[in-house]
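One protein chain is absent from this view; the other protein chains keep their places.
Moving on to chain A:
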């Protein structure tokens, strides 16, 4: 039983990261109909930006919570700008081109970011300061650290903020309108290009925050870290019904749990087989994802 609870706790923690990253895929797909394959690498850049911040703030051993929050903020803002820059340079010029051009551009951007960071960091692993290691909430048969709680709370707070933004603000409403029908939205006087850039800013911001949190939790970051986690987050976005934000959040947590349970009860080497097998099964039975679809198929 205690094993089960431990897997549950671990799974929820991973799920919180995955959901944050998956939201970016979902939002960007919603407004641009683009699977932004560079999103995982934006996440990686966020991790490095946070690492830089903590290094500048002077990091040995235990860091105070303000420093951690500063790193999250700097990491998120950096990736927000990087994401917007990518969209401006690589995607917006291709908006009226065939979808395939956008897709190839996204893969190109992904490789460019990854290789760029590889050159800049000499392909080395970097280690975050051990800021969230101290202290446990539970230390019996089931172990829960304060660090895990901080990360889950931060993730939930960011998701709640996003939800409020999308449902309660004019920009958020405009984004939803754009997701429904780009041309009709344009006719209503919405500046489509600016709104697309805003979507990239917010989606990348969340990925960057997740990147810093990942660094704080796992401590070890490298240029290649975005690929696998990006692919899993993308799976979560598809499972949740891509474009559907609450569905994406729920599916992100689900994937985290699947990852944790399959590694625990089957074997870690089967995890990817289970996750991506699940993806194929769900797509075969419900092509719109587990949680229905909100994105209308456009002619």
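Here is the rule we go by: a contact is a pair of C-beta atoms (placed from the backbone, for glycine too) under 8 Å apart; a residue touches a chain by one contact, two chains touch by 3 or more; residues count from 1.
The rule is simple: contacts and distances are computed from a predicted model.
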Name the chain not shown, per its UniProt record: "Cytochrome P450", "FecR domain-containing protein", "Intracellular sulfur oxidation protein" or "Branched-chain amino acid transport system substrate-binding protein"?
"Branched-chain amino acid transport system substrate-binding protein"
Would you mind spotting which of A:55, A:97 or A:139 touches the chain that isn't drawn?
A:139
So one chain is hidden, and I want to know which residue out of A:92, A:149 or A:219 touches that hidden chain in the complete assembly.
A:219
Which residue among A:130, A:176 or A:286 touches the omitted chain?
A:130
Absent chain, residues of chain A that touch it
3, 6-7, 10, 14, 61, 118, 122-125, 127, 130, 133, 136, 139, 143, 145, 214, 218-220, 222, 224-225, 228-229, 259-261, 263-265, 267-269, 271-272
